[in-house]
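Encoded as structure tokens, the structure appears first; notes follow it.
As you look at this complex, bear in mind that one protein chain is not there, while each of the others sits in place.
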Amino acid sequence: MTSLTAQDGADIESQLIGKSVVTLDDLTTDQISLLLRKGNYIEHNMAKVRHACDGRILATLFYEPSTRTRLSFETAMLRLGGHVIGFSNAQNSSVSKGETISDTVRVVSNFADIIAMRHPKEGAALVAAHAADVPVINGGDGGHMHPTQTLADLFTIQARFGRITNLVVGLCGDLMFGRTVHSLIETLCRFGNVHFVLISPDELKTPRYVIDRIEASGTCSYEEVHDLQDAIGKLDVLYMTRVQKERFFNEDDYLRLRDTYILDPAKMKLAKPTMAVLHPLPRVNEISFDVDSDPRAAYFEQVRRGMLMRMALESSLLGDRLPGFDETEEVAA
Amino acid sequence: MTSLTAQDGADIESQLIGKSVVTLDDLTTDQISLLLRKGNYIEHNMAKVRHACDGRILATLFYEPSTRTRLSFETAMLRLGGHVIGFSNAQNSSVSKGETISDTVRVVSNFADIIAMRHPKEGAALVAAHAADVPVINGGDGGHMHPTQTLADLFTIQARFGRITNLVVGLCGDLMFGRTVHSLIETLCRFGNVHFVLISPDELKTPRYVIDRIEASGTCSYEEVHDLQDAIGKLDVLYMTRVQKERFFNEDDYLRLRDTYILDPAKMKLAKPTMAVLHPLPRVNEISFDVDSDPRAAYFEQVRRGMLMRMALESSLLGDRLPGFDETEEVAA
Partner (left out) sequence: MTSLTAQDGADIESQLIGKSVVTLDDLTTDQISLLLRKGNYIEHNMAKVRHACDGRILATLFYEPSTRTRLSFETAMLRLGGHVIGFSNAQNSSVSKGETISDTVRVVSNFADIIAMRHPKEGAALVAAHAADVPVINGGDGGHMHPTQTLADLFTIQARFGRITNLVVGLCGDLMFGRTVHSLIETLCRFGNVHFVLISPDELKTPRYVIDRIEASGTCSYEEVHDLQDAIGKLDVLYMTRVQKERFFNEDDYLRLRDTYILDPAKMKLAKPTMAVLHPLPRVNEISFDVDSDPRAAYFEQVRRGMLMRMALESSLLGDRLPGFDETEEVAA
């Protein structure tokens, strides 16, 4: 924990104004810490911030449907007093008919003060960020980055443990294709002092470039294991992901492995009483419904924290101050 | 008409807070009466109530399109000062992809303060109501219930006659499959003292369980007739429904019967000068356009009253008081 001078705090805040966030690398660790503190402030001061973005307009440009993410961005703006325009599916939109993303975004810049965009193609958010006259937040582009999901994950960990460092973080299931997992690992590595327990079948192991990032961090470590049941006892955080049948070469392997990666009350009995279970949702069957009532289940809380982080991010990029928030308080990093 | 003590009125009101409304059986007759009085109050005090739900968010989760119903729910919340998020068609939404209704509703509970849901499957609204942390209003589930349509019908009758009892209520057309008809009959039976004139071809007669409900009421009576022209003269209320060609075994029967169930100016001449014509809309050809300008045509007014009742219901379930409304005034029942 470090304490900031008023000038430092003001600088970190002012440098967020007008920025686009395509990946979390667009934010410094100080800025991420500031957003986490803002999320925490907003959670406890919803009434105070409800006019922070009065008169602002968010455009949600969702070229593919992602209802959960779209409603989270929209709720965040509405809870800050702003308004929302947009579309939820390019197939019902005329924007894609022969018009470049750049042109669409330049048009929408004349309507909205900030844009949240989701697009099936990697790189679309970056193109949009370059073209727009207003901040663009990436709400997911292809197999690529989805920075506000990671902010939701970090805030949930922070809320449960009071910190995002000095933790044993287990990640379980499909660690090869799950972009949320990669982004969370990479971001935790920037803050340091995390031991990762990577729990997956051989077919779905963490890619080498992510392992490299852990090793390059200097302060983080990892182990790769196959079995959730064996590993669960040591974890502070368990981040579950879905194991999709399509990822396996044959059905026998899938059936053999599937249950290993399903979290149920029996496995929860082996876990610490303070462990937090996260999941980016939607869940299919990888977490048993019986686990939902366990106080360690944090995945619905995580949805709420994602919305709070989007409130923190939207207001910060717009340069709208949160009444009563003191940016010079200590930073959690 | 009965007069309530302040405590009674406050109790009826407070017991609505946080409730879900899947069918009208979820509401007591006192609560329905309170909602009718609120609808009436809102109609005459739109300016006073326009900030009653400031800062609230309604989620409209429409798994099948129903533009009329959705816009009514949304307008109701906006006219109370709240905001709206949601989707209008599950096919443009990602919510249904392998996620249970329970999970979707639990996610949305983190965004919205109240949910209005429409779903093609019977029972979906009940599942949602159990899972949600916020009130759920059923906006129609399959062939099942659609309670706010019935509230619209009741309020229209109340507004035209000052009462919903001691009336002769004709229901005309498809009385077998029309869920709005069944719900209206069942609810009027709870208040009592209505004589129903059930006007339909034999192929589309009122189901036995609905007749049973009339008989069980003790104070209501009914007659079944084939001919609108013969019956119209005795009616206070005429509730029209559509006779769909597909319901008939052969086209000859359909063609023979169709005109019998079309309301036109000639038939209107036989009706009382105070009769009220209701219809749940959309109408196809079962009410001639020439009838629209007749002051007895109440079906567009009914749309407005549906919106007013949704304002009454949404604010009540949220526990948001209507400024100036006195819940101790006499109840119309």
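As written, the chains take the letters A and B, and residue 1 is the first residue of each chain.
What we mean here is this: a contact is a pair of C-beta atoms (placed from the backbone, for glycine too) under 8 Å apart; a residue touches a chain by one contact, two chains touch by 3 or more.
All of these numbers come straight from a predicted model, not from anything done at the bench.
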So one chain is hidden, and I want to know which residue out of B:G162, B:P282, B:P295 or B:G324 touches that hidden chain in the complete assembly. B:P282
Which of A:M46, A:V107 or A:L255 touches the chain that is not shown? A:V107
Based on the whole complex, identify which of A:G39, A:G86 or A:G170 touches the chain you can't see. A:G86
Residue ranges of chain B at the interface with the undisplayed chain: 50, 65-68, 71-72, 74-75, 78-79, 84, 88-89, 91-92, 281-284, 300, 303-304, 307
At which residues does chain A meet the chain that is not included here? 55, 57, 59, 83, 85-87, 92-95, 97-99, 103, 106-112
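FYI, only the chains that are shown with their structure count from here on.
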Expressed as a multiple of 5 degrees between 0 and 180, the CA superposition of chain A onto chain B rotates by 120
